[in-house]
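One structure, as structure tokens, below. Some questions next.
A single protein chain has been omitted from the complex, and every remaining protein chain is retained in its original position.
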Amino acid sequence: MVAYTARRLMLAIVVLIGMSLMTFYISHAIPGDPARLASGAHAKAEQVESLRVQMGLDKPLPVQYMIYMKGIISGDLGTSVSTRRPVADELKEYLPATIELSVFALIISVVAGVFFGIVSAVRRNSALDHFLRVFSLVGASIPVFWLGLLFLIFFYKQLNVLPIGGRIGIGINPPTKATGLYIIDSILSGDGIALKSSISHLVLPSITLGYSSMGVFTRMARSCVLEVLSADYIRTARAKGLKETIVVYKHALRNAILPLITLVGLQFAYLLGGTVLTETIFSWPGLGSYSVTAITNLNFPAIMGVTLTITTLFVVINLITDLCYAIADPRIVYK
Amino acid sequence: MADIKSFVKFFKNPLSVIGALIISALVMAAIFAPVLATHPPNEIVMADKLAQPSPAHYFGTDEMGRDIYSRIVYGSRISLQVGMQVVGIAISIGVFTGAVSGYYGGWIDEIIMRITDMFLAFPSMILAMAIAAALGPSLSNAVIASSITWWPWYTRMVRSQILALREAEFVEAARASGNTMFGVIIKYILPNCLSPLIVQATMDVGFAIQLTAGLSFIGLGAQPPTADWGSMLSTGRKYMLTHWWYVTFPGLFIFLVVLGFNLLGDGLRDHLDPKLKNTA
Partner (left out) sequence: MEEVILEIKDLKTYFYSDKSVVPAVNGIDLLVRKGETLGIVGESGCGKSVTCLSILRLIPDPPGKIVGGQILFKGEDLLAKTEAEMRAVRGNSISMIFQEPMTSLNPVFTVGDQLSEAIRLHQGVAKKEAKQKAIDMLKQVGVPAPEQRAREYPHQLSGGMRQRVMIAMAISCNPDLLLADEPTTALDVTIQAQILEMMRDLKDRLGMAIILITHDMGVVAEMADQILVMYAGKAVECATVKTIYKNPMHPYTVGLLDSIPRMDVDVEKLHVIEGVLPDLSNMPEACCFEPRCPDARSICSQKEPDLEQVGDSLVRCWKYCPEWRQ
């Protein structure tokens, strides 16, 4: 198990290095001159030039890359061109918001998706099955940015029951920082007002984002459960006299869940991509909105930082799901 | 594959029929846009700005008094074109790299597979954003960016088909009768990948439209005043709380078209892939 984890980590590092090369190349291919942009519209040519040297932009690309990678090892991701703050500090600020949003969205899509999938499989070909199939197809087809806008029109403007955006109500102090996730922090510090406000802010964005990837889980859960339900050991379980709910939720689900674990890791990439649009719509101060601003400002240290963070996040999540798989399936012995 | 009986069966599934209808409507709208539109798509009438839906403007007007219905009708051309282009480019790259990977194997295969790993390990939206930004915001760059994030899926699919079929008996027979391996791939193996490829491509056209609309929404795709659904939503966002129709209709059409391709692809899958019938 340890050896397997180590090998997976090595592979993850290879992927990360490849990704950093690619984004480094892409972010330097962005048209426009970051030095000129950073020094302002009225700067003189010499000022721009000296800033260019200061930012290390006069060196050849491979050298710039090496300098950058060296910085990463010591936790330095460069300085944001637009705010002049260290990118690492900014990422630390924005990352928890994205984690909070994507994790809640993931929980919604996995729980709802798997549950609907089981129901569909158990009541195969019923009206309910067909309805759920269409329901999850709609989720996969609906553009998140449009769904988000519709939710806002309905829940904010018409009903006025949920806030228009942000992570917490204006005038409410964020909970004492421990994890950076407002919901967990406000529970830890016993701050009821902050908890209520942050939940109400999280509802729409996480449903919007979660619904879009729910269908994949429904479809997969349905076909896995159907396959497992026709297995011999399910017949054995029934022949023992077990209740159908125990047969389905204990014997079948425990087997059907295995391929779903891997899917969770893969779907997470999709969710992280979806955060860009969701965060933009709900003014959610996370990596998604940060990256949109970074791209419009040609802020490439920030772009690099975001892509590396997200790749790392994705790789770590997949590593965790693979290890969960190994724990959940007794037949697998990693060497 | 296409005998009449199975054709009839395909159309017995109401969902597939709905999908087929939506897509034919889209194609019709794209072809007959000038006939169907009630106004020129870019005609600015400031006096009519932000008008509610009415018989004069079925879906209302935008902030410059342009007719939203007509812009949506013309926008169908862009959406259809974008979807086809993205999938077309992705398939071309994917089939080529997949065939090379499966055919040569060894270190070439290893390199191509690690590259696809890298692409697949990365959220497509963010990669597409970075590429689109690097190339400069325009519709054709958004198409290129989307295609670049998409091809690895096809590489994987074609490669795995080739590996699976390499050892199949009919392939052995074809090789024994003097065909080169490359000839076998073109003549025997690729036609066998066709069914899963068609299913995947159908669904992907929808998702490609969704992705490029997303890029347009954050300003990295079609630029104003192009009548593109994604960028209409993007500008409409400012008016969403006061003028609901502005964002509702363009988004509805993106949704319907993506749904249409999904339903069609789903129907085709049940239809072309008998293995999945029992579980689906």
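As written, the chain order gives the labels A and B, with residue 1 at the start of each chain.
Just so it is clear, a contact is a pair of C-beta atoms (placed from the backbone, for glycine too) under 8 Å apart; a residue touches a chain by one contact, two chains touch by 3 or more.
Keep in mind that this is a model prediction, so the values were computed, not measured.
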Worksheet item: Any idea which chains on screen the missing one touches?
Response: A
Item to complete: Pick out which of A:Ser120, A:Ser136, A:Asn255 or A:Thr280 touches the chain that's been left out of the picture.
Response: A:Asn255
Worksheet item: If the missing chain were put back, which residues of subunit A would it touch?
Response: 230-233, 235-243, 251, 254-255, 258, 328-331
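Basically, only the chains that are shown with their structure count from here on.
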Worksheet item: Taking each chain's centre as its mean C-alpha position, how far apart are subunit A and subunit B in Å?
Response: 23
Item to complete: Would you mind writing out the residues of subunit B in touch with subunit A in their complex?
Response: 15, 114-115, 117-118, 120-126, 129-131, 133-136, 206, 210, 213-214, 217-220, 233, 237, 240-241, 244, 247-248, 251-252, 254-255, 258-259, 262-263, 266, 278-280
Fill in: Touching residues on subunit A, where the partner in the complex is subunit B
14-15, 18-19, 22-23, 26-27, 29-31, 133-134, 137-138, 140-146, 149-150, 152-153, 156-157, 222-223, 226-227, 269-270, 272-274, 276-277, 280-281, 291-292, 295-296, 298, 303, 306-307, 310-311, 314-315, 318
